[in-house]
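Sending over a structure as structure tokens; questions will come in a sec.
With one protein chain withheld, the remaining protein chains of the complex are depicted in position.
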Amino acid sequence: MNTPLVAVAIGFVTVCATIAVLTREPVRQAVVLAAMGLGLSVLFAVLQAPDVALSQLAVGTALTPLLILLTVRKVSRRSTAGSRPGAGGADRDDGTGR
Amino acid sequence: MPTATLLPLAVAIPLFGAVLLAVAGRVLPRTGCDVLATAVAVGDVVCLALLWPHTHGVATAPLGGWPAQVGIVLAADRLGAGLALLAACLVLAVVVYSWRYFDEPSGERAGVFPAMVLLFEAGMVGFALTGDLFNAFVFFELMGATAYALTGYRIEDPRPLQGALTFGVVNSFAAYCSLLGIGLLYARTGQLNLAALGRGLAGHRTDLLVVTAFVLVITAMLVKAAVVPFHFWLPDAHAVAPTPVCMLLSGVMVELGVYGIARIHWTVFSGPGGVPDDAFRRTFLALGVLTALTGAAMCWQQRHLKRMLAFSTIGHVGLFVVGIALLTPDGTAGTALYVAAHGCAKAALFGLTGVLLDRYGSVDEPGLYGRARELRLVGVLFVIGALALAGLPPFGTGLGKGLTEDAAGHGHPWLPAVFVVVSAVTGGTVLRAALRIFWGFGETPRPRPGEPETTGEGEEPEIRGPRRALPPMMVAVPAALLAGCVLLGCVPAVARALAGGAGTFTDPAAYRAAVLGPAAAATAHPGTPGPVPDAWTGAGVLLGLLSAALAVALAVLATTRPPTWHRAIGATARGLRRLHSGHLGDYLAWLALGVAALCAVIAAQT
Amino acid sequence: MSARARLLMFAAAAIVIGVFYGVASAETPSFGRASHPYGDRAVAASLAHRTANVVSSVNFDIRAFDTLGEESILFGTVLGATLLLRLARDERRRPAASERVLPTTRLFGVIWLPVALVVGVYIVAHGQLSPGGGFQGGVVLATALHLGYIAADYRVLEKVRPLAVLDVADSLAAGAFTAMGLAGLAAAGAFLKNVLPLGTFNEITSGGTVPLLNAAVGVEVASGVIVLLAHFLDQAVEITGNDEPEEAR
């Protein structure tokens, strides 16, 4: 009875992982990562691992994306200051990726 | 004290010390933190020294009172305990070396840096002593996480941050590969204990599952050991880390990777159902030789002193891999001694480079040309370190090299030549730099514009504030380390103990019996008994003298007549240098290529 | 290396790795099989120590040494972040500006903050009985506190977040794990041995040292994650370089 659920959850996680890798823009990647964390939690729950599901929910959907978003905020805020001397290619790439 | 106490204490002491420093560092002045850190480091050295006499066979400590089938067991033989002891000694040296080295890291938190060093120590000691594969992964990650942070310590300088990031990403990815491999092994055997894993594999034939799991598990160790083509992160990280951290990274952390390969192979994959001896031997001999030659060739090309030393570490790691790939007790014994002596010599050389950085704010060979004439003592020590690197008797490096060459020469007469060439080139490069920097030998080196290279100029100094006298510990510690290197070569008891330990190390039956109980030993194939050579031989002394003489000749040639033949070598080496691009994507692509090639090569031989 | 060469090299390697891994997967015992020797031994060991949640028992009793290493990694990371995200010589701290918060947002935070705190404590406390434990509860506790940031503004968060205390708590909890291991060594001759009375199965005090280690991890994770997030928030909100214009948020 569990097998279809497992298959769906694994499929979802695999697709999310692929999209997360192909999403080159960190903010959107963080959102996909959060979705993937959620998918992983569901997968772990159907694999009868509630402990891991809980911590994945806390870490994968909340903590890691939050840290990434805070980093992006810090990193992209600096770009308004203009490029520093000797920082090659700084003005071309504003830290948000392409 | 019984081994069940000493083994966990060796990990618990630095962990507890780190906590003490993190808390006490908020109120204690800098001196108090240094004293506390030194006391903890001494405590761990004492603990491991007390453990040493108990390691005739394999000393075990079942944690939590659980047997190996259920819980985690710490298991130490001479080589594991010896490596842990080396790590503890180098940590003590580093803590003493940095007594007055750094300026205050962040004002109020003087204890954070030594606390991180102690956590790093706990990771290394735990990795060397554990008898459980997943536990080894955990301590591998502890070692890694603290090392990344320590490497990026100088946040005012851009290059350490880049080096630390490359280091962190490549190592973490490799660790995840290993964990996948652990998962595959667990699926096959349902075990995590090394000895139990070895026994569990014996029930099946060697199939692609075992080969793939072996390669994946070993990937993290290959990256840590900086075996070509997994080595690219190492020069980037070692060239930029703070000097005391470099002493640990090059002195012992890289060697722990080699130890991990040997330990996992012998305990898990050496029996039936594992990786055949011939496949392992051929593959890792080739990898070792490739690594050694690449390291030596790249070392010769460097002008950034720390990067030069980092590539010389890669060259020597290649020799260590050759030593363990022989799969004989005498090769393993020689390598063990070589690792210990090399750790002392390399840490001493990094420490002396730190003096240059402190005095002149540069680690650039041409930039420092002739400038350090007043540091005569440092210069003499630097030359001694270079000769130790070249394997001159009576240094421990010479004895270790001689013993390993002896073991290698039995089946492969051309291998000693590799040892001589690699140690001569790496020693000669360091000697060349010493002659130029401390004595102004030869003519002023000309700049080489347009070449892909890292200069050692414009380093952020590691010390700020008014000009001060050179802290005596910054010279005393390297001198003591070099003395230790001599002692390793001159005190026969050390070599004898390691030779005995190598016999146990290469005997999976003994390990299995110690960890799982005597009944378990029957399934393992017996080790090769017989005395392991442990003393200087005529051939060893001669080859040591030869490589030292070659090193001197190379250094003198390089300083007196640089242009013509140096340019010829430079042209051929430029392609190799281009590959060291500093680009994270390149490094990971190389890692993927390495994993794929290893899979294919080992599968073809089974 | 050019991007193209790099990609080609990766593609070739990935195909080989994929083939090997694929064959290995086919040779791996099939998904959902009945034989789990180590798992069965762990269940028996956990029941022998009267711990209802076997995963907690594995984490805090049977393989507690793994968790000691893991907690040390967390401790090291917090120290490392302290080291790496310190104020550089050319930076200064600028107090965060006060912010206007929508009343509904404030209400959301005010209501959820206590709920999240209670849930976090509950998850930590019942670690040896039900799913969850020190780690999961600790993260929930740490996240709960940051609802304060949503509800009010950064200055309020800074007030309810005694960083120095939390930092010390993080260290002490990490030390407590080691200390309990040493207590086992002193009392019963084995590091991390479960020396306390095991209690009655399925009660909150059951499992000997498991609830204590669990609580230590809960404290460490909660305070460690708060400190970690604080360093990141400080970077994002308060710390500016000299060359950086002060901008209104």
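A, B and C are the chain letters, set down in written order, and residue numbers restart from 1 in every chain.
In this section, contacts are C-beta pairs under 8 Å (C-beta built on N, C-alpha and C of every residue); 3 or more make two chains touch, one makes a residue touch a chain.
In the analysis below, contacts and distances are computed from a predicted model.
J.: Absent chain per UniProt: "NADH-quinone oxidoreductase subunit K", "Molybdopterin synthase catalytic subunit", "Ger(X)C family spore germination protein" or "Dihydroxyacetone kinase, C-terminal domain"?
T.: So the chain that does not appear here would be "NADH-quinone oxidoreductase subunit K", according to UniProt.
J.: Indicate each shown chain that the hidden chain touches within the full complex.
T.: Per the touch rule above, the missing chain touches A, B, C.
J.: Using the touch definition from the top, which of C:Ala42, C:Ala116, C:Ala169 or C:Val195 touches the missing chain?
T.: C:Ala42
J.: Thinking of the whole complex, not just what is shown, which of B:Val169, B:Leu377, B:Val421 or B:Val556 touches the missing chain?
T.: If we include the chain that is not displayed, B:Val169 is the one touching it.
J.: Please output the residues of chain A touching the missing chain, sorted low to high.
T.: Interface residues of chain A facing the absent chain: 2-3, 6-7, 10-11, 13-14, 17-18, 20-26, 29-30, 33, 36, 40, 43-44, 47-52, 55-56, 59-60, 63-64, 67-68, 70-72, 74-75, 78, 83-84, 87-90, 92-93, 95-98.
J.: What does the interface between chain C and the hidden chain look like in terms of residue numbers?
T.: Interface with the chain not displayed, on the chain C side: 3, 6-7, 10, 14, 17-18, 21-22, 25-26, 28, 30-34, 36, 38-39, 42-43, 46-47, 52-55, 57-59, 63, 66-67, 70, 73-74, 76-77, 80-81, 84-85, 88, 129-131, 135, 202, 221, 228, 231-232, 235, 241.
J.: Which chain B residues touch the hidden chain?
T.: 134, 138, 141, 144-145, 148-149, 152, 155-159, 161-166, 168-169, 172-173, 176-177, 179-180, 183-184, 186-187, 192, 235-236, 239-240, 301-302, 451-454, 577-578, 580-585, 588-589, 592
The definition used in the following text is that only the chains that are shown with their structure count from here on.
J.: Can you check how far apart chain B and chain C are, centre to centre, with Cα atoms defining each centre and the answer in Å?
T.: About 31 Å separates the centre of chain B from that of chain C.
J.: Can you tell me which residues of chain A touch two or more of the remaining chains?
T.: Where chain A is concerned, no single residue meets two or more other chains.
J.: Over in the complex, which chain C residues touch chain A? Could you list them?
T.: Residue positions touching the partner: 32, 53, 55-56, 123, 131-133, 135-136, 139-140, 143, 225, 229, 232-233, 235-236, 241, 243-245, 247.
J.: So in the complex, which bits of chain A are touching chain C?
T.: 3, 49-55, 58-59, 62-63, 66-67, 70-71, 73-74, 77-78, 80-81, 84
J.: In the complex of these two chains, what residues of chain C are touching chain B?
T.: 1, 3, 6-7, 9-10, 12-17, 20-21, 23-24, 27-29, 35-39, 41-42, 45, 61-66, 68-70, 72-73, 75-77, 79-84, 86-90, 164, 167-168, 171-172, 174-175, 178-179, 181-182, 184-185, 188-194
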